[in-house]
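Only one protein chain is missing from this complex, and each of the others stays in its spot.
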Amino acid sequence: MSSTSNLAATRFANAEFGTLDDFSPKAIVILGVPVDSPAPQRPGTAAGPLGLREASHAVLQPYLSSPSQTVTDIETDRRTRLRGDSVLLDIGDLVACNPWSPTVSQTVAALVGEIVAHRAIPLLLGGDGRVAGALLDGLFTEGQPPACLVLSNKLMPAASTSKAPLFVGANGLQPATLWNACRDAGGTILSAEDIHANGIEAAIDSIAAYVRANERLACCLDLEILDAGHAAGTPGINVGGLTPEQLMAILSGVPLAEKLAGIAVVNVAPALDPRGLTEFAAAEALLALLGTRLFERVAT
Amino acid sequence: MTDTPLSEPTALLRSPGLTLFDGPAGDPATLAPGSFGVVGMPSDWTQSSRLGSRMGPRALRRATSEWVASLRIQNEDAWVDPQTTSAWRLRTDDWLLDCGDAHIDATSVERTTESIALMTEAVRLRDAIPIALGGDHYNSYPACLGYSRAFEQRQPGKRFGYIQIDGHLDFADKLGAWGTHNHATNGRRNSELPNIARENMVWIGITGWVDGGELEQIEGMGGKIFSSGDVHRLGATAVAEQALAHAMRGCDHLYLSIDIDAMDAGFLPGTGSIVHSGITPHQYCAILDVLAAAPIDGLDIAELAPSLDPSGRSERIAAHMLLRVLWNHILQPA
Amino acid sequence: MNVAAPIRPVGSFFDAPIGDLDDLRSGTIAMAGVYCDHYSGGMPGGRLAARQLRYASSGQGISLRTDDMIDLGDLNVFPLDPVGNEAILTEQCTRILATGANFLALGGDYSVSPALFAGLRAASPGKSIGLIRISRRLDLSDVFEATPRRDTATTRIAAQIPNGLSNVALLGAAGLQSAEEYEWATDALFAPRTELHDVNGASLSICRDKMMDCCDAIFLSVDADALNTRISQTAIQSDGRGMSTERLLAVLETLQDLPVRVADLTGHLPDLDLPGQFSSAAIAVVGYALAEILRAATR
Partner (left out) sequence: MSALRTAPLPRMAGDLTFMRAKRATLDDLRADSLAVIGIPFERDTIAASGCRFGPRALRETSVYFGWHVNAQFSHPVDIDARKQISTSSIHDRLVDLGDVAIAGHLPPAANTMIQSAIGEIHACGASTIILGGDDSIVAPAATACEGSLGLLQFGGTLPSVDKEDAPLGQLLASKRLRPSNAVVVAPAQNPDTNFADEFENAGGRLLTARKFRRLPAAKLTGLARNLGNSVDTLLLHFDISVFSAALHGMTQTPRFGGLTIRDMQPALTAIGQAPVAGLIVTGLNPTKNGLSVVKTGQRLIVTALLGYIYGRLGLLSSLQREDI
């Protein structure tokens, strides 16, 4: 990984750029799905993949500017290093995914299936929430569908009917049919208010218990989980949602990385947030989610 | 896309223009008792700082209608609130009537004041509840003035309680060259209304350094101030509960004035006079959730200046504030 | 003074010295900002013109002659009291002119010119005074409301002059005007924008020569809406065909010999943003051209 390369074609977290033939087992394969949100007042998720890639560099800056790619957390004195072996492969963006259609959705699901068939982990950069649905479609075609962990302010249709999903961060009115479907599927809903009222530690405990109970996890990270006041770059507006600090605490406090079957990051619309906080929060959260797959501890 | 029943072509149409929560528009004279009457106050001529709140009423109407549309488009019968796990549906009766904007005269505070007061008075005289949309916070005074006049006619000899959520006291007698009637004096002018319970006046969210003289006057008359620090220290819910208890002493009616600028400007920059209160959207909502159960029969929301927030979130957060305080009217249990 | 440290004071117009009435004398060009945008209808925002013009014209390392100029700061205004506002603007203008200085007022709306003109009239007893107004509009309405609004700006000034419109030159009018106002304008000296394309043309020189003949003291009022809206945002509806800055400067150049004692520059609505200097920089150039006319008039 070069510390100085700053190519016009930005890759997520300085991943290798490659094609479907370059898969190595256990790699995380990044696919951008720049589909725009149908929200009439606040479009802009088509720019999500690029925004996420750019922001990932800002988040990694301390690593990239260190000769050994090692940083010290001065809070804990803990040292971490970016893994030298190539664990990320960016295969670029899916072209012609606007307007979204069943065909596009099937294409995304098929690509997910192919990545999984190579024993790699798909990481989809959305795009709006439908990208997460396509990820789940692709993952559910195999024999042993993974459990669904959804970080979002709203219940996701595709995940609601999966087996015993966990929704984190629900806030605002939810369609009763989805709510009931989720309950019928044995799902659990940890609302934003639960987290505000009971504290982040309690939330981490219950999410960690869910992670422990499942072998493999599909993780959907919808940036609308964040409070609109903190991160405005989303099509929908979530008032009273999680703070970026709360989201980060969850993702770095729960040992998800080794159980990931697939990831989708959706609803990042950079142009709606002139402060750039939303894509920054998304990139920071995503890197925390990838955790030990991307970073390794270094003895002090 | 949603399937709209073509057998009812009128379902494809809506009346032109924007209304609050996409409700019907009409004359205050047609208001049903117990409903809400919306009065727009698109004036920022009495704002001494950053301009733009004259676009507030339109932005509030746009953002609240956007919220209603986002529910309607999904063709659901009922909705569950994850916070309480209770189920709700949108009210379908005419709980609200948007009466349009009061006439604003940039060159005459007196005429603007009377024009707004006339509308809120007319709304309240129909036994309806005025929701006055600012505009800068000065417009709270004419809105409350009309409310006070109607109150005197409907409940002669009685007095009403008052809560102002705000980053600032707005209790100056005069503001320099701006004189006595502007966005720094509305709290003071309201306190001079004959039937307000002055000793019940409460401020929530005051931030930073305030004028010591104004502080002494407020506390001298028995009023109460909860600072933003109090919100952090005691909790938003506890502050709102204590504020409500203070405001309702010996009163059955409450006037609520919401200045959106009590929220930290980092989260809500689209307002004229910003403060860094540290009050988050979640805390602000928690305050409003308590007040939603109060006997509010007069309400204003002020200082939304959408053009000052390029992210567009300020108007939507402000719309959400209205939703939270009017929750039990917009929605009904499913 | 210590060793000359490279420090300059916080911005003034054109980096001119900052002072007060005591610093004014005959031959000085006194400058002041006008924080005022309540009284002309349309959009507010002109209140910040003075601030942005100071930003745009100071600290840029441009050397202009400023030794005979004084920045007086901003004039007193009362944003919510039209009568009091007009009175205090008039009084301040009179006091400035009483020192013998000429006066340049920068920023504000269309209520400023009639109030300042009244100051010139009070400071010029027995003199024949006149108005040159460069504006896209005629503002000759006779529909008076209780408070000064923009479409009566010229009417209000003409009403102060014994000779009425015959001492008034209206330059740069363009686009649609009310039929009544257009008819009344025939009583004034008149050079519409179409006739300013050639600054050596007949209309402009007739206006200039007649003003020179009939006036001892002239008020020169420039409305930013005469300019193309790509250059300056103004309060009333936009006009993409307005004059370029160069054209306006050329027109002003022809007015150098006139006895102009007061000039104002109104109608400019700057953006709020700090570096948004493009329009204000252009307007500041116009402002300095006005200062040069005032300077020439003192010779």
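Labels for the chains are A, B and C, by order of writing; each one numbers its residues from 1.
What we mean here is this: contacts are C-beta pairs under 8 Å (C-beta built on N, C-alpha and C of every residue); 3 or more make two chains touch, one makes a residue touch a chain.
From a predicted model like this one, the values you see are computed outputs, not experimental measurements.
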Partner chains on view for the chain not depicted: A, B, C
From B:N195, B:T237 or B:S307, residue that would touch the chain that is not displayed: B:S307
Residue touching the undisplayed chain, where the options are B:F226, B:Y255 or B:Y284: B:F226
Contact set of chain B toward the excluded chain (per top definition): 48-50, 172-178, 206-215, 219, 225-230, 232, 234, 242, 264-267, 269, 274-276, 278, 307-310
On chain A, residues whose C-beta touches the chain left out of the figure: 3-4, 58, 61-62, 65-68, 70-75, 79, 229-231, 243-245, 248, 274-277, 280-281, 284, 298
Residues belonging to chain C that touch the chain removed from view: 1-3, 5-11, 18, 20-22, 32-33, 35, 47-48, 50-51, 55, 59-61, 72-79, 88, 92, 95-96, 272-276
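FYI, only the chains that are shown with their structure count from here on.
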Centre-to-centre distance between chain C and chain B (centres being mean Cα positions), rounded to whole Å: 42
Whole-Å separation of chain centres (CA-atom averages), chain A against chain B: 38
Contacting residues of chain A [partner chain B, same complex]: 41-42, 170-177, 179, 189, 191-193, 196, 227-230, 232-233, 236-237, 239-241, 243, 272-275
Of all residues in chain B, those that touch chain A in their complex: 66, 70-71, 74, 76-83, 87-88, 263-264, 266-268, 280-282, 285, 310-313, 316-317, 320, 334
Residues on chain B engaged by chain C in the complex (per definition of touch): 44-46, 48, 50-51, 106-109, 177-179, 181-182
